[in-house]
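One protein chain omitted, others in place.
== chain A ==
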Amino acid sequence: MNDASNSKPMAQLGLQRLRRLPINATILAPLLALLILFVLSSLASEYFLNARNITNVMRQVSYTGIIAIGMTFVIIAGGIDLSVGSMMALVGVLLLYVVNSIADPIQAVLLGMLAAVVAGSLFGLFNGLLVTRGRMAAFVVTLASMSIFRSLALYFTDAAEVTTRNPFFSNIGGGFFLGLPIPVWAFFGLAIVAHILLFHTPYGRHVCAVGANPQVARYSGIRVERVVLSTFVIAGVCVGIAAIMLSSRLNSVSPSDAGYFYELDAIAAVVIGGTALSGGRGSIWGTVIGALILGIINNMLNLTGVSPYLQGLVKGAVILLAVLLQYRRTG
């Protein structure tokens, strides 16, 4: 076998170089799908390539995209988090309470943001502790907390929308930097950080090892429970950031609508991006591409006037297709 590989040093070298790029076989398929979708969309509607439309799509994508990044960690480590949507509503409500309760407007915004991230990480910790210490399946724990978080958000607000008059708050989610909406910056910035964390630090390696085989991880001296716990905290932090972006864009939070079905969009983005639902391997760029694919599909259906009731069908079909292709590749 060695001889075979030695006889082709050039090809080997080229492959190695290709491998250094973040593009590899796993995300090649979603990337191609994204490009094809992009071309199709620009042909299907003259408005699609409109700068304003593209900006809108990207902003729309970034809310679920940020959550999907956190979800990627949870899924690679072998878990799942169904509570992110409800958690987002609850965090958003708490965030606006803090913003409204502090007199100094700038201080209010800063402390509000801090509170959102802290609240998100605590809710993530809650999920993670029940999964690790409580030895319950992640699916069950987060199914329960999904219900709990939504219920609390509704209870605190009496199901009424919470708004703020803070003059600075809307500058976060509604603001621009170098021509791009701030949520989009947050999304891509977070993606870069997450990518580095996953592929260039021991922590990321441990997450993959725990998801691939927790027993081997334990024998290798990896603190399996701590790693699993931390992925839920990361998911919570991401929910906190997404809640800041969305609520400041709208200047309000609706306890019943905010984050509704976001868990499904986030999981869909992760799956379309080629991350294995069984854990052990995956990629952040795949997730980013997955989120963009979902966003563009939504946008195209809107632009071409397809009934909104059919949008769910298309989304479902895309998810099935993505998973089907994954099984072809591995099987």
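What we mean here is this: a contact is a pair of C-beta atoms (placed from the backbone, for glycine too) under 8 Å apart; a residue touches a chain by one contact, two chains touch by 3 or more; residues count from 1.
Quick note on the criterion: contacts and distances are computed from a predicted model.
> Just to verify: the chain that's not displayed, which of "Cytochrome c556", "Sugar ABC transporter ATP-binding protein", "Phospholipid/cholesterol/gamma-HCH transport system permease protein" or "Radical SAM core domain-containing protein" does UniProt list as its protein name?
Checked against "Cytochrome c556", "Sugar ABC transporter ATP-binding protein", "Phospholipid/cholesterol/gamma-HCH transport system permease protein" or "Radical SAM core domain-containing protein": the hidden chain maps to "Sugar ABC transporter ATP-binding protein".
> In the whole complex, not just what's shown, which of A:37, A:144, A:180 or A:212 touches the removed chain?
Considering the complete complex, A:212 is the one touching the chain left out.
> Using the touch definition from the top, which of A:39, A:106, A:140 or A:196 touches the missing chain?
Only one of A:39, A:106, A:140 or A:196 touches the chain omitted from view, namely A:196.
> Can you name the residues of chain A that touch the chain not displayed here?
1-2, 4-5, 8, 12, 19, 196, 200-202, 205, 208-209, 212-213, 215-223, 280-281
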